[in-house]
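With one protein chain removed, the remaining protein chains of the complex are shown where they sit.
This part shows subunit A:
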Amino acid sequence: MKKASVIMIIGSLLLLGLFKFPLWDIELGAPQYPDPLGMSIYIQGIEGAEEFDLQNIDGLNHYIGMKTIPKAEEMWEFTVFPKVIIGMVLLGVIIGVLGYFNKVNYKYFMGWFVLMSILGIMGMYDFNNWLIDYGTNLDPNAIIKVTNPDGTPMSYKPPLFGYQKLLNFDVTSLPDLGGYLLFLGMSLTLVAFWLGRRASLKKTT
């Protein structure tokens, strides 16, 4: 159980990587952009991959009537997400420490994982909703209006995960280091659960 608890603590602490590294990356390449434009989504806000990328993405998007990329203060998510992450890290560490001293059992590890998964799915859902709004809620007076074959306006929603072609742009959306650390951290808490469970089964047999 000691080993499992240490892994639980490490796993939770890995979430702190989100404060330093981006959760997600959206990369926009085009014939005219051999060096793709990019936006990095951090839990505290969105930043350009290069200094002027956000400004240049906004500049291009004005042709199709997209809203500008929100500043940190324009979305409640960027103040709430960091608090949620800090809370989950603290909770995970506390559970780990209590587990180390056998004050709680391994089931708490699974509890933490389930809670984190629910929060993560909610976050993804929220993120996807923003992408939908960003890609479809367009200025009716946009310079360029593209419609689907059925006459409905084309959506410029970037993919939540993976690749999509949007007009001349190749858009790729993938987790970045912060995101990978999050997944790794969560996986470690699962490992902690299994180890804890095995240790407890051994004890009882």
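Rule of thumb we're sticking to: a contact is a pair of C-beta atoms (placed from the backbone, for glycine too) under 8 Å apart; a residue touches a chain by one contact, two chains touch by 3 or more; residues count from 1.
Criterion: contacts and distances are computed from a predicted model.
Visitor: The hidden chain: which UniProt name fits, "Sarcosine oxidase, alpha subunit", "Sec-dependent nitrous-oxide reductase", "Cytochrome P450" or "Sugar phosphate isomerase"?
Guide: Choosing among "Sarcosine oxidase, alpha subunit", "Sec-dependent nitrous-oxide reductase", "Cytochrome P450" or "Sugar phosphate isomerase", the correct UniProt name is "Sec-dependent nitrous-oxide reductase".
Visitor: Given that one chain is not shown, which residue among A:N56, A:N105 or A:S155 touches it?
Guide: Result: among the candidates, A:N56 touches the missing chain.
Visitor: In the complete complex, the non-displayed chain touches which residues of subunit A?
Guide: The missing chain touches subunit A at positions 35, 51-52, 55-56, 59, 63, 143-144.
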